[in-house]
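As structure tokens, the structure follows; a few thoughts come after it.
In this view, the complex is presented without one of its protein chains, the others remaining in place.
Showing chain A:
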Amino acid sequence: MPVTEARAPDLARDPWATLRGLTHARIGLGRAGDALAGADVRALQAAHAQARRAVHATLDPARLALGAPFIAVRSRAPDRGVFVRRPDLGRRLAAPDAERLPCAPCDVLFVIADGLSALAAARQAPGVLEAARAALPGWSIGPVIVAHNARVALGDEIGERIGARCVVMMIGERPGLSAADSLSLYLTWDPKVGRMDSERNCISNIHAHGGMDHDEAAFRLGWLLRGARALGRSGISLKDDSMSARLPPAAP
């Protein structure tokens, strides 16, 4: 990495100043003997406390500003406490909500789901959804579903009931210390109850703290969706080669 004159004074005081700009990882931390410096220990504790708060937050659909009608559904987990300990309940719709879902066949259905961070769904999902609509010309897109106390597999039941060819779960990841609001997209072709995780493709780490931005996520999603449509399935047989799709052909 080139070291400029302007940077030199900073580097004299903190040799890690420039490198820290390359990652949000906690690099170049101080030491007290072998141990971490006290200030770094307290900074980690503060971030952990924030993440604990995000886990127990709830998703407020009114604040998503979706601009279009949406359908709210709940899983069989009645509250956050049960949700954390009973993933099985988070994978199935509460019976009345399942009955309420219309049959509305479409190419792709988007589900905004709280998962383990309602904060992530609230901050990232609307932007990704908007970018994804633009990246999918010619695809029919179903009604937006907002799902509470939801795990990834809840999308299978939702997609099956709606009659979607593909479901995209936009779901809050479990909060980390550097990002308590990171979103993942899980794409499942021909969704139905009982699909295995190996039948899905995932795009993760969508957030504003050095993670993937909304346009990039939508680009990759579009690439995967077209690939899944061509293959007739999603999962490990569908590889994310979207990088090579953007690279110029290799020199001979």
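The rule is simple: contacts are C-beta pairs under 8 Å (C-beta built on N, C-alpha and C of every residue); 3 or more make two chains touch, one makes a residue touch a chain; residues count from 1.
Just so it is clear, contacts and distances are computed from a predicted model.
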item: Per UniProt, the name of the complex member that is left out, chosen from "Ethanolamine ammonia-lyase large subunit", "Oxidoreductase", "Branched-chain amino acid ABC transporter permease" or "Oligopeptide transport ATP-binding protein OppD"; value: "Ethanolamine ammonia-lyase large subunit"
item: Touching the absent chain when the full complex is considered, from A:26, A:92 or A:133; value: A:26
item: Chain A residues touching the omitted chain (full complex); value: 1, 15-16, 19-20, 22-29, 31, 34-36, 40, 44-45, 47-48, 51-52, 54-55, 84-88, 116, 173-180, 182, 196-198, 201-205, 207, 210-212, 220, 235-236, 239-244, 247
